[in-house]
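Quick one: the structure is below, questions incoming.
Heads up, one of the protein chains got dropped from this complex, but the rest are sitting where they should.
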Amino acid sequence: MDKIRESILTKSHASKLERRGKIISFMCLGGICLIVLAIFIFIAYRGLATFTSDHVSIFKFLGGTKWNPEVTENGHPLVGALPMITGSFLITILATLLALPFAIGTALMMTDITPKMGTRILQPVLELLVGIPSVVYGFVGLTVVVPFMRSIFGGSGFGILAGTFVLFVMVLPTITSMTVDALKSVPKDYRSASLALGATRWQTIYKVVLRTATPGILTAIVFGMARAFGEALAVQMVVGNAALMPTSLVAPASTLTSVLTTGIGNTVLGTVQNDALWSLALILLLMSLAFNLAIHLIAKRGELKR
Amino acid sequence: MQTKDRYIQQFDETQEMALTTKNLHIYYGDFEAISEADLQIPRFKITALIGASGSGKSTFLRSLNRMNDNVADVKGEIWYRDLNLNSKEIDVYAMRRQIGMVFQRPNPFPKSIYENITFALERHGITDKKELAERVETSLKQAALWEEVKDKLNQSALALSGGQAQRLCIARAIALQPDILLLDEPASALDPISTAQLEETLVNLKQHYTIVIVTHNLPQAARISDYTAHFSQGKVIEFNNTKETFTDPKVKLTNDYISGDFG
Amino acid sequence: MNAKRYDKLATGLLYTIAGIVVLILLLLLGFIIIRGLPQLSWSFLTTPSRAFTAGGGIGIQLFNSIYLLILTMLISMPIALGASIYLNEYAKPGKVTSIIRTMIEILSSLPSVVVGLFGFLLFVVQFGLSFSILSGALALTVFNLPLLTRSIEDALKSISNDQRNGGLALGISKWETVTKIILPAAVPSIVSGLILSAGRVFGEAAALIYTAGQSAPALNFANWNPFDIDSPLNPMRPAETLAVHIWKINSEGIMPDSSAVSAGAAAVLIIVVLIFNLLARWIGRLLFKRLTAGS
Partner (left out) sequence: MKKRWPLILIGILIILLGFAYVTRDQSKQGESITAVGSTALQPLVEAAGEEYSKVNPGIFVNVQGGGSGTGLSQIQSGAVSIGNSDLFASEQTGIDEKKLTDNRVAVIGITPILNKKAGIKNLTTKQLQAIFTGKVTNWQQVGGRNQKIVIVNRTQGSGTRVTFEKRGLNKARSIASQEQDSSGTTRQIVATTPGAISYVSFSYINDTISVPTLNGIKPTNKNVTTNKWQIWSYEHLYTQKNTDKVTKRFIKYVLSSHVQDELVPQLGYIPIKDMQVERLE
């Protein structure tokens, strides 16, 4: 009798393990947070220098259309980031829009039409698409997509459209696999209930499954956009890297990442040119934040509806 | 004679109690799920908790071995062996070894049948191979599963049928030789044959264990339990020996419930 | 009848879409492999590269890529595992948790060149690790952690709470319930998450240019002492990986056969990712059987 009482009152091996495990896992998470914070602070510190120590006005930075940090005009360097911001947004939105029907279609195949073929063929296909390095995507883009664009639209072939096609393939796996998750989370009962009421499979998918999974699919889209926004090497190889306001989809343009990637090695840490590039990185960071907030918002809305 | 709002049977002092709750209040955020549930649970008996969905009986049960720690806010006292379980000095892991629990859905671990039982034993410091094998056999026999699985102990437990899996979960719990078994609607996911087997198992287990069972199946409560507590809106409104509860309920709501006029 | 017709039409459309996706992959793979296949030979895979004469191979780069991948996984796997366990099992849902999640998520969508430069300034310069496999592995860890954490967390989340309750009700600590029951059950999905991130690590170039470096000094494959500078195992030596090599010869290669080498290297990269993928699936299945069915 007393033995049991005593055992309940003394700290057991399990509770010691529990404490240790909790501490270890917390330290891991803490480590990650520390790294993330360090990067954030680092980028913010460098990126804000453009405005604090080089005295560029934020509005000129965001609204200016001339990017030429080597040149100073009226005492301020020409760092108008609007062309890159526009380019990034255009490519991201177009690529996501293009990928969306493919992603939803493929995801539906994997969940509702032929789950067997889905896991056997489509799943590995998606994983392989993710596994192809962006250097190779860029390489293929340069040797296939760009000449193709040129033969159809004339010009150099470089531009937003070429970037869109390359990014389309790159974000497809992300959006698809997240859409699959969203579709899978729709309870089986919904489907069987709809089918039992005499609806065809397509009606069930269209009216029940897709509708229920809408918040999840929206999240997938935003995720895809976030990935597209941050992609650098592949886009840089096909977009043409001209810091000009895009006038057409097949004229050379630039994105935040392409200018950042190509320029950073040729500038000296602490100069205006370098600071301006870090400011671009800061925009990327803030955009990423915005995408994440959007995801949270969608998730909240979705919960409310249910 | 259904004139009372509330009827709680009092025990004389010779009856040994396994668990006693006092002033128990359980909150989910602002919502008070349990507001009055002073119960005495006698040893080596089966006590059934019945009541409509949302009456708080499952919440009550889960609080008894503090499975609600991270989910709900539990206030009040739960007495076991002169210890208040709802206090900080209690080591929940050692306590749960004495007060085991089996859930609504069978949840065998994705391991072999043998390991399903030895896993917790090893964690509690029993590592002697011979003793482990013995405990596996006894617990499976007590849970009336031994004959069905003795030749496939090393196969995955996930391949068992629902009824077998649930009995494995019971075997897993009693292999630790606990004092008390808490069962949360253990038969609700099972077919009638499996349910009958399970009920038989429970009645046999009564010799060694105190059993508290939550059930929606009233005939089941009537068949196997010695005492019945009826929960309604977070309160125990009637607690009596089962026979009397079902034949001569003292509270109108209980009568309504068991005769099907309610919930 | 109309509804049925629509149904057929839509199904056909879906099949077409899935077909196009598969076709895109096949074309991509076909293009890369067919271009690279003529280059592939045993000597191409084993000889060191040459800076300015024809006939160089990719032996060292291939080894570097694999070694770097292993090192990165060794560093990032335990951290990601711990972090995701905390996030999924211990962290109370609330503002702080959601902020932490968002931060990790943001990190994963930063362009890798930013991570590379950060790694360069922190690991290479500040910590004095110089251009080395270790610096590269650390930078890749930064780049890999968010993805890995997220995928492991998802894998953990997909395991039913019944299992957790089952463990807790037996008086087992949550830690052991998670590590001994939930984790093994989640192995298949963890492995597929691992494949995805390994693929990304294997193909990553931008983050490595500034950390692991772009030179592949000759290695002595007879010397496996990790403290010798020419040993393949030395984590302190600079190491150009396959992806960096492709990037480099595409951009600045002056060897006469640069396009051939680059095509060959790209094919090898793809094939290795392919093999890795298949291998990981197989191991995942095996592990799952082992862990769930007992010995």
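Letters A, B and C name the chains as they come in the text, with residue numbers starting at 1 for each one.
Keep this in mind: contacts are C-beta pairs under 8 Å (C-beta built on N, C-alpha and C of every residue); 3 or more make two chains touch, one makes a residue touch a chain.
All of these numbers come straight from a predicted model, not from anything done at the bench.
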item: Shown chains touched by the chain that is not drawn here; value: A, C
item: Contact residue for the chain not shown (choose from A:64, A:157, A:173 or A:246); value: A:157
item: Selected from C:118, C:131, C:175 or C:288 as touching the chain missing from the view; value: C:131
item: Per the touch definition above, residue among C:163, C:250 or C:277 touching the missing chain; value: C:250
item: Positions on chain A where the hidden chain makes contact; value: 66-71, 142, 146-147, 150, 155-158, 237, 240-244, 252, 254, 261-274
item: Residues belonging to chain C that touch the chain removed from view; value: 51-52, 124-125, 130-131, 209-210, 213-215, 217-218, 223, 225-230, 238, 248-254, 258
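Just so we're on the same page, only the chains that are shown with their structure count from here on.
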item: Pairwise touch network: line, ring, star, complete, or other; value: complete
item: Farthest chain (mean CA position) relative to chain A; value: B
item: Chain pair, most C-beta pairs within the contact cut-off; value: A-C
item: Chain centre separation in whole Å, for chain C relative to chain A (CA means); value: 18
item: Inter-centroid spacing, chain B versus chain A (mean Cα positions, whole Å); value: 49
item: Shared-contact residues (touching 2 or more other chains) in chain A; value: 12, 14-15, 18
item: For chain B, residues that touch 2 or more chains besides their own; value: 92-95, 97, 123-124
item: Contacting residues of chain A [partner chain B, same complex]; value: 1, 4-5, 7-15, 18
item: Chain A partner contacts - residues on chain B that touch it in the complex; value: 81-83, 89-95, 97-98, 123-125, 179
item: Partner chain B, residues of chain C touching it in the complex; value: 92, 160, 162-163, 165-173, 176, 180-181, 184-185, 291-295
